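Everything on this sheet refers to the single structure shown next.
What you see is the complex with one protein chain gone and the rest in place.
Chain IDs A and B follow the sequence of writing; residue 1 opens each chain.
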Amino acid sequence: MTTTTYATRTAAGALAALLLLAGCSSKAKDDDSGKQAAGGIKTGEGISGKTITLGALTDMTGVYATLGKSVTQAQQLYVKQLNAAGGVCGYQVALTVRDHGYDPQKAVSGYTELEPKVLGFAQFIGSPFVAAVKQRVDGGDKGLVLPQAWSASLLGSPYIRVIGSTYDIETINAVDFLIQEKGIKKGDKIGHVYFEGDYGESALAGSKHMAKEAGLTVVEQKIKPTDNDMTAQVAALKQAGVKAIVLSAGPRQAASLVGVAAAGGFDVPVIGNNSAFAPQLLATQAGPALMKNYYVASPSLPIGADTPEAKKLVADYRAAYPKDALDNGIVAGWTAASAFGEALKKACKNKDLTREGVDRALLTINDFDLGFGPVQDFTDPKSASSRESVILQPDKSVTGGMRVVREAAASDAAKTYSP
Amino acid sequence: MSEALARPLKVLGTRTYLWTAATVLLLVLPFYLDRFWLQAGLFAMAAALGAIGINLLTGATGQLSMGHAFFLAVGAYGYCVFAADGPGGLTGLGLPTWLAAVLAVLVAGIAGGLFSPISGRLSGAYLGIATLALVFIGQHVMFNAHDLTGGANGRDVPPLNLFGLTFDDRELLVAAVPFGSAEKLWYAGLLALVAGALFARGVLRGRPGRAMNAIRDHRIAAGVIGVPVARYRAAVFVLSSMYAGLAGVLLALVFQRTVPDYFGITLSLEYLAMIVIGGLGSVSGAVAGAVFVSLLPQLLTRYSDALPLVSAPGTGGIAPGEASRYLYGAAVVLVVLFLPGGLARVTARRRTRTLTEER
Partner (left out) sequence: MSTFAEILLNGVSLGSVYALIALGFVVIFRATEVVNFAHASLLLAGGYVTASLHDDLGFWPALLVGIAGAALVGAAVEFLVMRRYRGSDHSVLAIVTIGVDILLTTDLTRRIGTDVLTLGDPWGDAVLTLGPISLAHTRIAAFVAAALLITAFLLVFRYTSWGVAMRAAAESAETAALMGVRLGRVSLGAWAVAGGLAAVAALFLTVFPTPGLERATSLAALKAFPAAILGGLDSTTGALVGGLLVGVTESLATGYQSDLTFLGRGLGDLAPYLVMIAILLVRPAGLFGTKELARV
C-alpha cells in the first residue's frame, strides 16, 4: 500500500511539474497573426518562406478512385505549370495530397492534419466528409475549400465553394434536353435511377422540380453503389412505361442500365449526370449501346472539346501521364485548381494572401472562363457558380470518349430554380 | 510465475513506476501534441472502448459478431437525437448532454438485448453473418430515416457539456495553451477508457469472466456445471453493445458530425482485426489492438514522404492507404499463426517470463 501512496504522490508531483513546463510548450499561444511579408503583402496560415501550400483531400484507393486520380493529377499539373510561370506574387505553390480512400475517419483526420499547414483545399472528394468539417470551416478555420462534389446541400458557405452547376440544376437541364430534343412531353413518365445518398437525392430534387414544371411523372428507382446489375430496375421501369430514363449513379450502373435496356429492345434515351460515365466503359460490351442511347449532362465541356484550351490540356496531360485515361475528372480538377489559382492571383493584387483575403478575392470573380464552356460567377455563395450544363454523348472516336451534342446552356427552369 | 513471486516488491515497484509514467504522459500530452495527433489518439481511445466490448463478446465468450458497427451507430446517433434541440427540422429531445450520453449507451444496450432472439439461438459463423445483417439494416435506416439521422450527410453532434464546461472549439487557456475540443475531449475520453477498461477487467477476472470462458470453450459443458448459458450470452451481448454505444458517443463527439458511411462493414471487420491482433479475451489486448489498427494508417499517411516503398498519392508506387491495409491484413494473419495471444501476450511474456497456456 505504501508503494501506491508513494506512487500517487510522485504522480501528483510530476504532474504539477509538467503542468508548469507546459507553459513552455510550443503550443502555447503567442501573437503572430497578420505577418507582413516583403512587398507589403499580408500573409497568414499556409504560407511559410516563399511557398504557398494548398491541400487536396482525395480518394485514390476507394470508391471514387477513378475520379480522384484524374482530379489530383490534373491539379498537380496545374501547380507545376503555375510554378514554371513564376508562381503567385513570387511565391511557389505546393500541393499536399492526402488520400482518404473514402473513409470518413481518414478524411476528417486528413483535414485536421493539413488544416493548420495549408491556405485552403483545392480538392475535397466526398460530400459527407465536407459536411463533416463544415462547422469547423465556417466556425474558425475559414480556409477556402473547393469540393469535388456537386451537391446543392454544400452551397451557402462563403468558404466552401462548389464549382459549376450542382446536381439538381444539372438534372433539370438534363430533363430539359429530353423535352427539347427527345420528344418527351406533358403527361409522359420518366424513370429516375439514383444512388442512395447526397448525390442521388440532390439530383432527384432536380428531376422532381422539372417534372412539376413540365407536367411529367417521375418513376423512382433508388439503388446502392454496390448494385452493378440493373436488370430489375430496367424491368420495373419498362413496366411502368417510362419514355426516358435519368441516371444519377456511377459509370458501372450506366453501362449495365443502358446495355440491358438496349438488349431487351427497350429503346429509350438515357441521360446521366456527369459522374455517370467513364471512357473505360466504351471498351466493354455496353460500348455500342452507350454510343447510341446514352447522354451525359456535364458542368463543363468534355476533355476532348474542340477548343484551344482543351487541346493544350490534353497534350500537357498526355505528356505528364502517358499511361492514364483522359476523362472529365481532369477538367474538374483543372478547373478547381485554376479557380484557386485565380483567387490567389487576385488576392495577391489586393496585397492580402491571408485565408480571408483569398476567400474575399474569389467572391469578386464573376467571369471565370477557362475555355471549357460555362462561365463561372463566384459572387454569390448561396447559388451555384453556373446554371449551365453541356449535353454530351459517348463517342469512341473522340479523345476522352465524349462529344458535345448541345452547347452550354441553362434551361428556363434551371435559371429560376432555387433549392 | 515463480520468478515473479520471488521478488514481488521489485516487480510491483517497476510496474508502478511504469504506470505512473504512462499516466503522467497521457495527462500532459494535450499540452504538446497538435490537434491531428490528439484526434488520432481520441479515435484510438474510442476504438479501444469498442474493442473491449467486442472482446468480451467474441474473445472471451466466443460469439462472433460482425455487427459491432451497428451498435456504434446506435450510440453515435442516439446521442445526437437525445442531446440536440432539433436544428434544421431533425428530431432532437434537447436533454442535458451528459444524460444524452448515458441514454445513448443504454439504448445501444437495449438494441443488443432486442437482438437476443437471434443471438441466443445462433453461434459461430451463423451468428457472425446474422449480425452482419444488422450493419445493412443500420445503414439503410441511417440513409433513409431522414428526420432522425439527417440522411447521407449526417447530422451535427452537439458538444458535450459537463459541470459548465463545454467540450467545443471555443478556446480555453490552460497554462497558456489554448484548449479546443480535442484537448478537452482527450480527458473525457481517457476517463471513459479507464473506467471502461477497469470495469471490463473486473468482469473478466471475476466469476462472470470464468463463466464466459467456459461458455466459449465448451458451451454444453458450461451448462452442465451450472453456468446459466443463455442468460450469460444475452448479458454479454448487451454489455458489449453498451461498450460499442459508448465508443459511438465518443466518436461522434470527436467527429462533431455523424455520417452513415462510417458505420459500414469495414468498421466491423476492423474491430475483429483489432482484437485478434491485440489478443483475444483480454482488456489490454483490445486496447493494444485498437491503438495499432487505428494509428497505423494515420502514421503511414502522415509520414508517407519519409518511408521507403510507400509513396505519396499520385506518384505511383504503393499509396499509404494501401500500405496500411497490407500491413494490417498481414498482422492479422501473422499474429494468429505466430503470436497466439496477440500483442498483449508479448508484453505479458516479457513480464513474467513464463507462458502458461490459457487454453
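The working rule: a residue touches a chain if its C-beta (ideal position, glycine included) is under 8 Å from a C-beta of that chain, and two chains touch if they have at least 3 such contacts.
Predicted, not measured: the structure shown is a model, and the values here were computed from it.
> Which residue, B:Leu26, B:Ala197, B:Leu269 or B:Val346, contacts the hidden chain when the whole complex is considered?
B:Leu269
> Which residue among A:Leu281, A:Leu313, A:Ala339 or A:Val398 touches the omitted chain?
Of these options, the touching residue for the absent chain is A:Leu281.
> May I ask which residue of B:Leu90, B:Ala331 or B:Ala344 touches the chain that does not appear here?
Reading the full complex, the residue touching the unseen chain is B:Ala331.
> Going by the contact rule already stated, which one of A:Ala236, A:Met291, A:Ile365 or A:Ala409 would touch the omitted chain in the full complex?
Final answer for the missing-chain contact: A:Ala236.
> Just the residue numbers, please: which parts of subunit B touch the chain that's not shown?
58, 62, 64, 117-118, 121-126, 128-130, 132-133, 136-137, 140-141, 143-145, 216, 218, 220-221, 224, 265, 269, 272-273, 276, 280, 318, 322, 325-326, 328-333, 336-337, 340, 359
> List every residue of subunit A that touches the chain not included in the displayed model.
61, 63, 65-66, 69, 196, 219-233, 235-236, 239-240, 251-252, 255-256, 259-260, 262-265, 278, 280-281, 283-286, 289, 325
One rule holds for everything that comes next: only the chains that are shown with their structure count from here on.
> Please work out the Cα centroid separation of subunit A and subunit B, and write it as a whole number of Å.
So the centre of subunit A lies 33 Å away from the centre of subunit B.
> Which residues of subunit A touch subunit B once you look at their complex with the stated criterion?
So the residues of subunit A in touch with subunit B come to 3-4, 7, 10-11, 14-15, 18-23, 25-29, 58, 60-62, 69, 72-73, 76, 97-106, 108-110, 112-113, 116, 126-129, 131-136, 139-140, 151, 153, 196-198, 201.
> Mind listing the subunit B positions that touch subunit A in their complex?
9, 12-13, 16-17, 19-20, 23-24, 27-28, 31-36, 39-40, 43, 143-144, 151-154, 156, 169, 173-178, 255-257, 259-262, 266, 294, 297-298, 301-302, 312-314, 319-322
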